[in-house]
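Only a single protein chain was left out; the remaining protein chains are all shown in position.
A, B and C label the chains in the order they appear, each numbered from 1.
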Amino acid sequence: MATPEPAAAIQPPTPPADSASTHEFPLPPILQQPSAAGPAELITQGAEGRLYRTSWLTPTRPCALKHRPSKPYRHPTLDARLTRHRILSEVRILQKCRREGVAVPALYGIDESQGVLSMEWVPGRPVRVEVNEFLRRRAEKYPHSDGGRGRDEVARDEEGAAPLVGLMRRIGEAVGKLHKAGIVHGDLTTSNMMVRPWEKDKGPVNGHHADGQAEEAEHSLEGEIVVIDFGLASQGSADEDRAVDLYVLERAFGSTHPRAEALFTVVLEAYKDTFKVAPVVLKKLEDVRMRGRKRSMLG
Amino acid sequence: MAAAMETDQFPCVLTVQVPFPTARLASVALQSLQVDKELSPLVRRTFTISPPAGDANTTGDQDKTLHVEYRATTNRMLRVAVNSFMESLNLVIEVMEHLDADVLAAEAHST
Amino acid sequence: MAPLYALGCEGSANKLGIGVISHDPTTNTTRILSNVRHTFNSPPGTGFLPKDTAAHHRAHFVSVAREALRAAGLTDPARELSCICYTRGPGMGAPLTSTAVAARTLAALWGLDLVGVNHCVGHIEMGRFITGAANPVVLYVSGGNTQVIAYAEQRYRIFGETLDIAVGNCIDRFARTLQIPNDPFPGYNVEQVAKKAFYTVAADRTTKTPRDPVLLDLPYAVKGMDCSFSGILGAADLQAAQMQKQDALLAAGGALKEGEQRITREDLCFTLQEVVFAMLVEITERAMAHVGSKQVLVVGGVGCNERLQEMMGLMARDRGGSVYATDERFCIDNGIMIGLAGLLAWETGFRTPFEESTCTQRFRTDEVHIKWRTD
């Protein structure tokens, strides 16, 4: 092939240099005050805000403190408006859930001008961690080959699957209860659900607490499902929104726990019995699955 | 029978014959123009390359005429479809005229 | 192995762009040899119609293509090029088809392979090449598209997108409301008007006094990873109508009501940009947090906007990363982006047979198998 005479190439613009990767985040004012429990621990850093573990009023009472820092890119008026609006929306939803008996963290304090929301620290571990631990223990216990299938799915009726099936049922009930209360979560994943060990002497808000299970709760998938992080939640009872909630959870579950994907039907079965229009929502879920949430787009 | 149905439902017919200097160019035009489907179900279209009508006896590079037959349910549909075809045809011919390899080579040689 | 050359033809909207690009698969070096563009601008207050835009592309194809060849120094494209790349979609049907007809003719004349290219993938590959961003979260914003994209397993996956109209469409239509000219493009002119919100000019036009722009009341519509612009456009149009009422009232010697905010074109344009760009930055940040990326690449015509780039930069800085943006030569629809994405596909063996070389108005970014990326 002949090589063409090269014309003067257009020079691309200079790419920017990466800014310092060790960027220090300013703490909200409340966390700059003294604390006998020691400095707050940064738990997660999402796009919306940062979650700290700190103490509330006394050093022994742990607290989840969510900070929505002001965004330097936003116009200050818009930033203040949004931060305030979102904090207030989140607290109203949390309070509505609590009044309706949906297990969510209790509110401790709100400072909407600083974008700070302090909540009860939910003990236990995220469903994601619990399920993965369960699957790991199962793989250790039954180190049989998977026959080259590359995947070793948990069957519903297999030996030892009962705790996981039970957990899935409680997840379905928790989501149903949430929807029944008129709340759509907006970001349901197994990271946004905690397994709170059953408390001694306390009836569960949801689930099937059998007596005497408290001691063995750890690592047994036993516990109450507590839904957390209502940063993207909204109030509403549209079947479509509820179905999208389930769809997001289904997708998240499938990608996070592919080996337990088949058990997701248990979540939906339990959900179906939680409130009157749940079957309609499940029908809608089929439509949402078909179109894959996203619309086909015109160019 | 089928042809009769076709004539019944698509009574408005127009045939365009486009003679090209070479069979190659006629074939290029055919390839470029026949890909896009006619969007309206009220219009049918066929493309063929053959000698010009009434010139069937000549031999050699005779297959250099593009025959396009448009059939439509109404004259209006026919006009819209043929107009659109003519616009595309015009573009194809213009590209041939100014961008064919020999044209570019001749220009490169003369400069 | 010598570098490979491709001609790219883009005509999915009101720009006809043709260019020549080279890529050397052994060294993975890319070179732009020419990048020619001709834009169809409709008069102020109007948008471009598919029929007129297609006629524009047909009228200018030959001259633009010849200029692209001349600037690249190609005299024997049949031997010099590997393939002819054209935009398969998404975009407006008639303009897409007119460009495809011409591209097919070139491929047939020169005996070359045809490669149909996804317009969005073209933008992404061009942006990656120009900025050197290896694996960024991509914000693709134009008159027809608004998507937040991240690469995973040989697909460009859409994390968030508009639920109704594209952000560029929102800005362009608002420019029409205010009779802001379409030349060179409406978004650019809106940006210039917005900049004027930062100062007042004395009546004799000799002195400028700095002022704080007024953020007017427009809705903010982010829903999870997605956003919506039609409600904002509607609210901005209402504000513009209110402004015209104020204009008439003041011209007639009247006075505004006590406490009524005087609405100006400058503050309106400023506010529209502040609100819609904040939404875009927010959904981009969400995607970055989700995939753990620190790089963000902005592509598409709206990506030229300096305020958007600045806001994106502030966000990226807070995440310890940076924003990669290009200028109007590469951001705005062009032929070389189609040439580059097409050539990369061609190198992996991809061809578009003639009989399948159609166009499609709907063509999702995540439908394309990105075979040339193995990361």
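Definition applied: a contact is a pair of C-beta atoms (placed from the backbone, for glycine too) under 8 Å apart; a residue touches a chain by one contact, two chains touch by 3 or more.
Quick note on the criterion: contacts and distances are computed from a predicted model.
Only one of "Ribosomal RNA-processing protein 43", "CLUMA_CG005920, isoform A", "Exosome complex component RRP45" or "EKC/KEOPS complex subunit CGI121" fits the UniProt record of the hidden chain, and that name is "EKC/KEOPS complex subunit CGI121". Though it is not drawn, the left-out chain touches A in the full complex. As for the chain not pictured, it touches chain A at residues 30-31, 33-37, 54-59, 61, 88, 91-92, 94-95, 98-101, 106-113, 118, 120, 199, 201-203, 205.
Here is the rule we use: only the chains that are shown with their structure count from here on.
Taken as a contact graph, with one node per protein chain and an edge wherever two chains touch, the assembly forms an open path, each chain linked only to its neighbours along a line. Comparing chain pairs A-C and B-C by the number of C-beta pairs in contact, the larger count belongs to A-C.
In terms of Cα centroid distance from the overall Cα mean, chain C ranks first.
Centre-to-centre spacing of chain B and chain C amounts to 36 Å, using the average Cα coordinate of each chain. Within chain B, no positions touching two or more other chains are listed. Residue positions of chain C with contacts to 2 or more other chains are 75-76.
Put simply, chain C touches chain B in their complex at residues 54-55, 58, 61-62, 65-66, 69, 75-78, 97-98, 100-102, 104-106, 108-110, 354-359. Chain B contributes residues 27-29, 31-33, 35-37, 87-88, 90-92, 94-101, 104-105, 107-108 to its touches with chain C in the complex. Every residue of chain A that touches chain C in the complex is listed here, in rising order: 1-7, 9-10, 12-13, 15-23, 25, 45-48, 71-75, 77-78, 81-82, 186-187, 232, 294-299.
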